[in-house]
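A short worksheet on the structure shown next.
FYI, not all chains are in this one, though none of them got moved.
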Amino acid sequence: MKKKLETFPNPKPGRKYTITHINSEFTSVCPKTGLPDFGVITITYIPDKICLELKALKYYFLEYRNKGIFYEDITNKILDDLVAACKPLEMEITSEWSTRGGMNSIITAKYTK
Amino acid sequence: MKKKLETFPNPKPGRKYTITHINSEFTSVCPKTGLPDFGVITITYIPDKICLELKALKYYFLEYRNKGIFYEDITNKILDDLVAACKPLEMEITSEWSTRGGMNSIITAKYTK
């Protein structure tokens, strides 16, 4: 799916600063039950030469809407796709999932150049 | 009780990332009074080769529903059972208990390989 992601040049390439994007409306489908999952995805990264373009990022997330995929898989896949797209100095992805049977899950994965 | 726990292969075994599962509907029985206790159990771990399967984990917790056991014991026993089941790099269990006589208790135990 990574071809959908777009980038723009970092406006302050010499400074190590952090960018966070929080998507509170992520949804995918549980591959076991076929029922939808709902989550909050938080991306935090230190850009190197390029930044993630926000609108393309939103469309990237929309591609998961009807796709069957597990929590652990999604989180690692988003990290891999976004690192490939913008080659940051550091990036961390956190996914927080809504309650299922009285249980909530949170997955956090990190990349360092 | 640990035979009930199931696992699946870690989808990203080379990366050190964390998984958290929060059970807000844990209940067991106080061995002294025979009255029910209610708690929130939080599991945080860094998987090695295998991950805990969520549905089997839920059924594992259900086995405590009518069992008499103390706070300190439950927390250490859950840690022992889950470490045995998925052999993680690190795991931490926190149990937070509802008010009894104006008092609340929180127990936290940690395992490192």
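Read from first to last, the chains carry the letters A and B; within each, the first residue is number 1.
Rule of thumb we're sticking to: a contact is a pair of C-beta atoms (placed from the backbone, for glycine too) under 8 Å apart; a residue touches a chain by one contact, two chains touch by 3 or more.
Keep in mind that what you see is a predicted model, and the values were worked out from it rather than measured.
The full homomeric assembly consists of 10 copies of the same chain, 2 of which are present in the displayed coordinates.
We take it that only the chains that are shown with their structure count from here on.
A straight line joining the Cα centres of subunit A and subunit B is 28 Å long. Of all residues in subunit A, only 32, 70, 72-73, 75-76, 99-110 touch subunit B in the complex they form.
Subunit B meets subunit A in the complex at residues 10-12, 15-25, 47, 51, 54-55, 57-58.
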